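Yeah, one chain of the complex is gone here, protein chain that is, but the others are all in their spots.
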Amino acid sequence: MIEAHTAWYLASFVLLLTLIAGLLRIWHGPNPADRMLAAQLFGTTGVGILLTLAQAMQMPALNDVALVLALLATIAMVAFVKRMSPQQGPTKSQPEDQP
Amino acid sequence: MNLAFDIVLGLALLLTALGVFSSKDLFRAVVMFIAFGLLLALVWVRLDAPDLALAEAAIGAGLTGVLMIDAVAHLSANTLQNDQRDDQYDHSPKRPLWLPVISCVGLFVLLLGAIRFRPEASVSLPDMVRDNIAESGVEHPITAVLLNFRSYDTLLEIAVLLVAVVVAMALKPAAEDRVHQPPPAHDPILHGLTARLLPAMLLVGMYVLWAGSYMPGGAFQGGAILAAALVFLQLAGFAVDRYAASLLRLGLALGFLVFLTVAVSVMIGGRPFLTYPEGFAGQLIFFIEAMLTLSIGLILFSLFSQNPPHSGAVGHQGANHDQ
Partner (left out) sequence: MIYVQILLVSLGCLFFIVGTLGLLRFDDAYSRIHAITKADNLGLGLLVLGILPSALSVPQGLKLILIWVLVLAASATASYLIAHYIKQHQLSKLPHGARPDTTADGQDAEPDPTNERGPQ
């Protein structure tokens, strides 16, 4: 039993490490879209970590947390695509002719 | 293994917090904050607080991110229109660094002392909850505390939320110069996802609300999911806030009103404020929670939809017309 716990912890630990590596893309990502991509990956990895932790900690309630995260992880992406206008360089010259 | 996990998780949380504060690019800070929310949810999991993890996953990683992305979109759109600076995000700190450093170190030492020399608890609250949970009407101790033993706090919390959204609504006309907002482009794939995801969201929201009586879950978490569903609808191009504006406003206050009505009406029978009659506690709690879920969902959604008109969309649209 202890063995199984350790194995699940190991899996979640590996996933956590990949998540931390993903932070680099958020930090460096040349444009906002790259950063959002990393955030998208974070959502899925978070789901994975929660599922493995649910096994490791014998806490089925964590599956619900994973479910909620799976449902909501995309909203940030949708908001980004729908609300954020590209804001680099040449955007500035164009909005002027609009009332 | 789990110790290593906890240490790395804690360090990662600090790292993202540092990233949020030290980032000069606002958008980078926002994405870092979304990551921070996710890691915080994991920290709550490791601290054996799945209820908080659930709330943090719904609010921190989901809704707050949306609110902040929206805020950055407004900010950048306004900066672009108002003044044409290149370095719109340059908030490099000019103030001396020693002040925050000293206060942080001081706070850290104080916290360390507080942890090291904490007084012995004279009453064991977990034991009290365990002894009285049979009378509370629910099986899940957190819900018992929130809706029965300490329901006063929850009542005030929903009042605070209500006040917050009322203030947001009051601020809206002050900032309003409603530019004609073009109808969002029809996006078949997003519509398809919305049509399929929305029932799932409502179902999961209700499930989380229902689960609250015997396992982690409850009104706040369910409300956050409901809010996310509404935000999704709004983003997909259905103007939820315009179709049912008056209904929406009624819904904002409903949770607080129902809670208060129940709290006061038990006094008719000679009971103290905010107590439940025996045998009805479970039903009343569930009824209150259902109304709270609705109101919390609408309140959180209103915080999103009650923002000043989005001038950035117009600029973007103009840019597209030009090509």
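Per-chain residue numbering starts at 1, and chain names A and B are given in the order in which the chains are listed.
Here, contacts are C-beta pairs under 8 Å (C-beta built on N, C-alpha and C of every residue); 3 or more make two chains touch, one makes a residue touch a chain.
Please read these numbers as outputs of a predicted model, since none were measured by experiment.
Contacts of the undisplayed chain with the visible chains, over the whole complex, involve A, B.
The omitted chain makes contact with just one of the residues B:Ala49, B:Ala168 or B:Leu193: B:Leu193.
Against the chain not shown here, chain A presents residues 4, 7, 11, 14-15, 18-19, 21-22, 24-25, 30-31, 33-34, 36-38, 40-41, 43-45, 47-48, 51-52, 55, 60, 63, 66-67, 70-71, 73-74, 77-78, 80-81, 86, 88-91. Hidden from this view is one chain, which touches chain B at 185-190, 192-193, 196-197, 200, 317, 319-321, 323.
Note that only the chains that are shown with their structure count from here on.
Chain B has its Cα centroid 18 Å from the Cα centroid of chain A. Residues of chain B touching chain A in their complex: 1-2, 4-5, 8-9, 12, 15-16, 19, 23, 27-28, 31-32, 34-35, 38-39, 41-42, 45-46, 50, 53-54, 57-58, 61-63, 65-66, 69-70, 72-73, 76-77, 80-81, 84, 179, 184, 190, 193, 197, 200-201, 204, 207-208, 211, 215-217, 221, 225, 228, 231-232, 235-236, 310, 312-319, 322. In the complex of the two chains, the chain A residues touching chain B come out as 6, 9-10, 12-13, 16-17, 19-20, 23, 26-27, 29, 32, 35-36, 38-39, 42-43, 46, 49-50, 53, 56-57, 59, 61-62, 64-65, 67-69, 71-76, 78-80, 82-87, 91-92, 94-95, 97-99.
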